[in-house]
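Note that one protein chain of the assembly has been removed; the remaining protein chains are unaltered in position.
Letters are used for the chains, namely A and B, taken in the order the chains are written, and counting of residues starts over at 1 for each.
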Amino acid sequence: MGTLDTTQTPGTATGVRTPGRASIPDRHLRTDRWWLAPAVTVAVLTAFVIYSTWRAFANSDYYAAPYVSPFYSPCLATNCVPMPAGADVQVFGPWWGISPALLVLIFPLGFRLTCYYYRKAYYRGFWAAPPACAVAEPHPKYSGETRFPLILQNIHRYFFYFAVIFAVILSYDAALGFRNAAGQWGHMGLGTLVLLGNIALIWLYTLSCHSCRHVVGGRLKNFSRHPVRYRMWTWVGKLNERHMALAWASLVSVALADFYVYLVASGTFHDPHLF
Amino acid sequence: MTTQVERHSYDVVVVGAGGAGLRAAIEARSQGMRTAVICKSLFGKAHTVMAEGGIAASMGNVNENDNWQVHFRDTMRGGKFLNQWRMAELHAKEAPDRVWELETWGALFDRTKDGKISQRNFGGHEYPRLAHVGDRTGLELIRTLQQKIVSLQQEDKKEFGDYEARLKVFQECTVTRILTRAESGSAADSRVCGVFGYVRESGRFFVIEAPAVVLATGGIGKSFKVPSNSWEYTGDGHALALLAGAQLINMEFVQFHPTGMVWPPSVKGILVTESVRGDGGVLRNSDGKRFMFDYIPEVFKEKYAQDEAEADGWYTAPDTHRRPPELLPRDEVARAINAEVKAGHGSPHGGVFLDVSTRLPAEEIRRRLPSMHHQFKELADVDITAEPMEVGPTCHYVMGGVDVDPDTAAATGVPGLFAAGEVAGGMHGSNRLGGNSLSDLLVFGRRAGLYAATYAAELAGSRPQVAEEQIEGAAAEALRPFSAEYAGNTDTVDGRPENPYSLHQELQQTMNDLVGIIRRAGEMEEALHRLADLRVRSRTAVVEGHRQFNPGWHLAIDLRNMLLVSECVARAALERTESRGGHTRDDYPQMDRLWRKSNLVCELAEYRGVITGQDPAMGQIKLTRRDMLPIRADLLALFEKDELLKYLTDEELSA
Partner (left out) sequence: MSYRGRFKIWRGDAKGGALQEFVVEVNEGEVVLDIIHRLQATQAPDLAVRWNCKAGKCGSCSAEINGRPRLMCMTRMSVFDESETVTVTPMRTFPVVRDLVTDVSFNYTKAREIPSFVPPPQLGPGEYRMQQEDVGRSQEFRKCIECFLCQNVCHVVRDHEENKTAFAGPRFLMRIAELDMHPLDAAEETGLDRKSTAQDEHGLGYCNITKCCTEVCPEHIKITDNALIPLKERAADRKYDPLVWLGSMIRRRRTD
């Protein structure tokens, strides 16, 4: 999280040490464990990045009929393992030699990277801008999201649109989970529950998005003239209050769903059939 | 010693940036006058932010039977017919326009179903009449006016390249003297020529020369121990007016709000808005009894419910039920609570219980009374959606104030001086109805600004000049607490200088104990003695440190004002041998029709503008009794004869 250079001379001091402000040498006077939240953020996000990088590049053990890992759906290259009735559309020819996950991950990744909540989390945790409230940040300059590249955060809504498409596809995947390994309908295994749980959280996370809240009604000036959109806005607003919790929950659930598929596909674990 | 004084010159100076002051400033500036606003605290923090319940205006949005006549009647009844009736009339007539105007400046009131401004019930108002925003109406009012001022400044910026070209706010500045100049040399024809004050931040002095000064300094609550008021309420405007030669009327009428917090001790007095009762809250004593039914006075018998069933019916069907007695005017409720506590039926911390938790669903309470919910949660650890509050009377409002012309708000006797808002007297008679203050601020704030502007314009070429010796005098007076002359003064009690904080505490204790809700002749005489003693001692109050933002010094200066005003209250209260509205005498418990038409007028006893105050036996205030103008016939005709009989003498009626 960086430390401030305390040897600065007063004339060049900035931030809370700007001449004219109350002269207090400490960069903060907080007595609580303010570093805990950013530390946890860093730990969990780092763990996720490591895990997902490994899985995305692995290019193996992502399909265990009827379950597909959310990292690999839709699967858009010829080198995908065949997924009966699944979302494998071979748009990219055999020239695509590496993991097909890399073709699509940019979308969920971009969605989360530009998500208003994750932005807060990583600006605080990784960038220390600020590390916590009323704790001085170590940077000499700050321009926020006013210029390239961070100005690109403004395109979050496009990622939201794609996220909806992805959520539809993953729902389809989850529905396919009601088949058995042979492709017959009317069955269900533990994996089905895992995929269902994951897609439910993905939907809730996606719908609780601030851009979604804006699109469904937030952009209106008069709600009373649009009662349906007002109701939708109210509903999305309620979800939106839990956006942080949903962001974490769905992050964990995606990794878990993938890991479950990995376990089953790699033969480490046998998917228990419920019926 | 020559004092360094910063000088400015304006057409109109408004002292006070509460609702009245800001409205006056907006009006004066809109009339084309260069206007200065001075306030003790930051811009936008005046006492008006604390107003909670709402602003009374007979817009008839909720009950269309409402109109100005009904509002006028309620106001007169609330004030027990002692109101300056012309002010009550103007107030009732103009209040709706003043509220609507706020909307065009950006205010967002709560709405009715058909999109109009919603109105709520309040004590003493026959119909739902208070426009409101949750329970933070004062904040909305002050913010709207503040933002209107900003918008005028933006216009000036466009036109003159300077935000402050025609309207400037001098924040954190305290006025200690109104400067006057007698052209002929005789005090009798002196006119206003400016104000003198100090900048709190730096301690530097300033003079603003101006032919017209509007006082809008609010009230006097800080002279009492348990007030709902902030530190600003040291009665500055009342004192400034006296010192400039103006008169105060009705100073014996001090409103004790029935419901202030009583626990924890550090928040004692903080207001619990009347909307709690307006929205269904009931008062109970320690036996769980809804005691207000026992306290409905004769004059109100027909208007209020006699049992719980009828009272509860009123919230949903007000046309077929009479109002619950919890909504009696404030003086009645405050006295009732006082009596219950005295009789030993009080709550653990010396109040009574105010309960909404059993009356409304929790969700509804949080929506309608958000800041009450917040206030009790944060300050007392009480969840008002689940348990009752403990409440007791708190000093809230002073009905008395500067005697003004009802139409122009010009102070009697001092050309160029105007007063509006709580610092002005007359409008509310002996007791103010809830919600009538905010509307009063706007109606008379506007009038004061308008007529001050007119006055300044008419005076154009012949503005009185500020006299240098007056500035020197004012500066010396302000610096007295620092002067070494007093530090080692042998006159002081046991030769030690006085601490202004202790003097203030003694003053508050005196007023609370001896001139509080229930008054007795002996106690008030005692109070006058103690006040005289405090006055002598206050001259030896010494402060430490330097002039830059020094609260001890500020308090030492404010003490002069509090002592003057407290003496007015005590003297007038001793003189009025009856009980009426905000003045209750144990030794004269009845209302007396003969006293109805009399105002008690306070003015400075010694020669104009100077107080020596050395002799404790000598008061500083001269009290006279003055008859009011008879109420205009068409206004009297708005009442039933039977009702008038309770207030007016037979001669008045037959005249």
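The working rule: a contact is a pair of C-beta atoms (placed from the backbone, for glycine too) under 8 Å apart; a residue touches a chain by one contact, two chains touch by 3 or more.
Because the structure is a prediction, the values reported are computed rather than measured.
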Can you tell me which of B:78, B:96 or B:449 touches the chain that was removed from the display? B:96
So one chain is hidden, and I want to know which residue out of B:308, B:378, B:458 or B:525 touches that hidden chain in the complete assembly. B:378
Touch with the omitted chain, as defined above, among B:32, B:361 or B:545: B:545
Chain not shown, touching residues in chain A: 14-16, 18, 20-24, 28-32, 116, 119-120, 123-124, 129-130, 133-137, 139, 141-147, 150-151, 154-157, 210-211, 213-214, 218-226, 230, 240-241
List the residues of chain B that touch the chain left out of this view. 41-45, 47, 49-50, 59, 96-97, 100-101, 103-106, 108, 110-111, 114-116, 133-134, 136, 139-140, 143, 147-148, 150-151, 153-154, 157, 163, 201, 230-232, 263-267, 270-271, 371, 374-375, 378-380, 499-502, 505, 543-546, 548-553
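What we mean here is this: only the chains that are shown with their structure count from here on.
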Mean-CA-position distance for chain B and chain A (Å): 57
